[in-house]
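The block underneath contains the structure these notes are about, expressed in structure tokens.
With one protein chain removed, the remaining protein chains of the complex are shown where they sit.
Order of writing sets the labels: A and B. Residues in every chain begin at 1.
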Amino acid sequence: MNLHRFANPARFLRIARVVAPVAGWIAFAALLAGAAFGLVLSPPDYQQSETVRIMYVHVPSAWLALQTYVAMAIAAAVALVWKHPLADLFVKAAAPVGAGFTLLCLVSGSFWGRPTWGAWWVWDARLTSMLVLFFLYVGYIALSGAFDDEERGRRAGTVLVLTGIVDVPIVKFSVEWWNTLHQPASVFRLGGPTIAAEMLWPLGLMVVGFTAFFVWIVCVRLETELLTRKLRARLENSPG
Amino acid sequence: MTERARDFFEMGGYALYVWPAWGLALVILGALALAAHRARQAARQALAESERA
Partner (left out) sequence: MSFVALVRRDLRLALRQGTDAFVSLLFFVLVLVLVPLAIGPEPQLLARVAPGLIWIAALLSVLLSLERMFQSEYEDGSLDQLALSGIPFALIVAAKVAAQWLTTGLPLLLAGPVLAAMLALPSHAQGVLLASLALGTPTLSLVGAIGAALVVGARRGGVLLALLVLPLYVPVLIFAAGAIDAAAAGLPARPHLLLLGGCLALSLPLAPLAAAAALKDALR
């Protein structure tokens, strides 16, 4: 596949102007329907009662938080190896969104953990690696904004994102090790019944909604970046 | 308030956990969307102005 097919900013803008509104409306409709199903129409779980409704924001945000990082890492590799001109812009456009998903995942998980496990926070593998992921997102945002030369910031960021993707599985793995030695009986396993169809609906809708939201916002942020760049080039070229 | 509405807001006694979680989702997604939309609007406007000039 020719990667540079989408490299032309003008072509990307044409595609984005079609994709963005479609994704945006899908996100809006799916999130609205997901909220209706998740908060009203779906029954409470027979073990977890109403707290299960937190799952409908927690699970999609966790999923998207990881997906976003993987997508950023792939784009960072593309930016480093093939010097694709939109790839590092994508990384920069996606980072705050990923950070938002991760924060939402952590906090909603905390609100779920308190009534079900009796603790706001436990140091198990998932929580710890998610927290590290959040720091990686924040680190990327801070690093990419720390240079007078924006391009240097983005390029430094791609190296950080790629280093981080090695770290995330190791962190998860290491905490699992650490926990199996010190807390043999895991009280924290959710191990509820296999998910019922009434719960699958809102969950699926929310996942679709979150994903469409991600596509929409990345398109919008990329368009903004490209327009700003165009404007800057124009101002630099115009005399006086 | 009808009983059904009260049940809805009470969330079986877990209102303190369910509502903040959903509220935060609204705040985070809303803030991200609003910021992105505003920034694009500003960029489009600035570009249009430079074209007119």
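Of note:
Everything that follows uses one rule, which is that a residue touches a chain if its C-beta (ideal position, glycine included) is under 8 Å from a C-beta of that chain, and two chains touch if they have at least 3 such contacts.
Worth saying up front: this structure is predicted, and the values here are computed from it rather than measured.
Judged over the whole assembly, touch between the missing chain and the shown ones holds for A. Between the chain not shown and the residues A:R17, A:K83, A:R152 or A:R232, the one that touches is A:R152.
One of A:W25, A:W82, A:W120 or A:W177 touches the chain omitted from the figure, and that residue is A:W177. Within the complete assembly, A:V166 is the residue of A:I15, A:V166 or A:A233 that touches the hidden chain. Mapped onto chain A, contacts with the missing chain fall at residues 80, 128, 132, 135-136, 138-139, 142-143, 146-148, 152, 155-156, 159-160, 162-164, 166-167, 170-171, 173-175, 177-178, 181-182.
By definition in this document, only the chains that are shown with their structure count from here on.
Between chain A and chain B the centroid-to-centroid distance comes to 17 Å (mean Cα coordinates, whole Å).
Within the complex formed with chain B, the chain A residues making contact are 31, 35, 39-40, 44, 49-51, 53-54, 57-58, 61, 96-97, 100-101, 103-104, 107-108, 111-112, 114-115, 213, 216-217, 220-221, 223-224, 227-228, 230-231, 234-235.
Against chain A, the residues of chain B that register as touching in their complex are 8, 11-14, 17-18, 20-22, 24-25, 28-29, 31-33, 36-37, 39-40, 43-44, 46-47, 50.
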